[in-house]
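Notes for the one structure printed next.
Here the complex is missing a single protein chain, while all its other protein chains stay put.
Up next, chain A:
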Amino acid sequence: MNLTWYERLLSFTNARLWRLTHVDVLLAASLVLLMSGGLIVLYSASGQNVDMVERQMVRLALGFATCLVLAQLPPKYMLRASPLLFVGIAGLLIGVLLFGVGAKGAQRWLEIPGGPRFQPSEIMKIVMPMMIAWYFSDRPLPPSFKQIFTVLIIIIVPVLMIAKQPDLGTSLLVAVSGLFVLFLAGLPWMYILSAGALAPVAGYLLWHVMHDYQRQRVLTFLNPESDPLGSGWNIIQSKTAIGSGGIYGKGWLEGTQAQLNFLPESHTDFIIAVLGEEFGMLGCGVLILAYLLVIARGLYISATAEDNYARLLAGSLTLTFFVYMFVNIGMVSGILPVVGVPLPLVSYGGTSIITIMATFGILMSIQTHKRAR
């Protein structure tokens, strides 16, 4: 047999074992690459704390387990469960508003008596695109005006509930995950362009009705450097860390910004600054490339999926994952305002690892349950 390396790779990815376990090898390999890089950076960012790295590994392993379990579930069952799940999670969101457990002034958690506590809003990030994709699954595309209107209502209700907790970051991500489905379903360009044109007008009008203190809050939000001992401190320090790293970086565990604790939150939201300082532009490039590998595979799965539901869901989940990464790197490097979005699968802690890995479980299920051609 004379096979090229590419054919070898393909035959490996089609191996019986993977088919049997419903693992998509290319996706899994890209994820492992991303996570390993993340762990190396975390060791440095945590002040060489082995305990923290171990705990993160446990979380990642749990994430992979979740992914594997979901990959076994054929997409047709997900389709059927979508509306039920949506109603259930929306009910839990109401529960959070009524009986939620507070943390840092916001009610996000729901306590299961005798069990762990969890955040329904986190699960909504997955259930929202499932619901919208379900809605379009038996309707012809592109959507009519009435359908678009209905979908917007479905999106806005849970988004407002999450925003009321208050958790602005998550509510925006949930909204985005639903809007992506609408976009992929063929929302006419006319609508997209006019929404884009109307946004500045709406912002202008809003600015004029706002109170002075609210305007002030928006200004500090847009320009944190006006508050150098507060939120501006983080951004000044993270830019210094990244910039001083140069092309090749200062070397692993050698970053003065990270190791001397000039960088707050260095192991959580601002972990990319540690990477930028110690591994330079090269390191950041490799990390972004690893993300793009994952995203490319996700979009491929979406494009080749068998039905509307799978296509729309896979595409939206992948694009939401990209938004995470873009917003995080954008905010740490100072081109976006600081919102508390972690770097997916790399930042320390957070329940988000489980939900993100659940989305990849859904992608794998969609890919591996295709009828053999």
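Just so we're on the same page, contacts are C-beta pairs under 8 Å (C-beta built on N, C-alpha and C of every residue); 3 or more make two chains touch, one makes a residue touch a chain; residues count from 1.
Just so we're on the same page, contacts and distances are computed from a predicted model.
Of the names listed as "Coenzyme PQQ synthesis protein D", "Fe-S cluster assembly ATP-binding protein", "Peptidoglycan D,D-transpeptidase MrdA" or "Acyl dehydratase", the one that matches the UniProt record for the absent chain is "Peptidoglycan D,D-transpeptidase MrdA". Per the touch definition above, the residue from A:Leu68, A:Leu141, A:Ile154 or A:Val339 contacting the chain not shown is A:Leu141.
Remark: the omitted chain is touched by one listed residue; of A:Arg59, A:Lys125, A:Arg311 or A:His369 this is A:Arg311.
One of A:Gly276, A:Pro342 or A:Gly361 touches the chain omitted from the figure, and that residue is A:Gly276. Mapped onto chain A, the footprint of the missing chain covers residues 46-47, 49, 51-52, 102-104, 138-142, 183-186, 229, 233, 237, 239-247, 256-257, 259-262, 264, 267, 276, 280-281, 284-285, 288, 292, 295-296, 299, 302-303, 308, 311-312, 315, 319, 322, 326, 329-330, 333-335.
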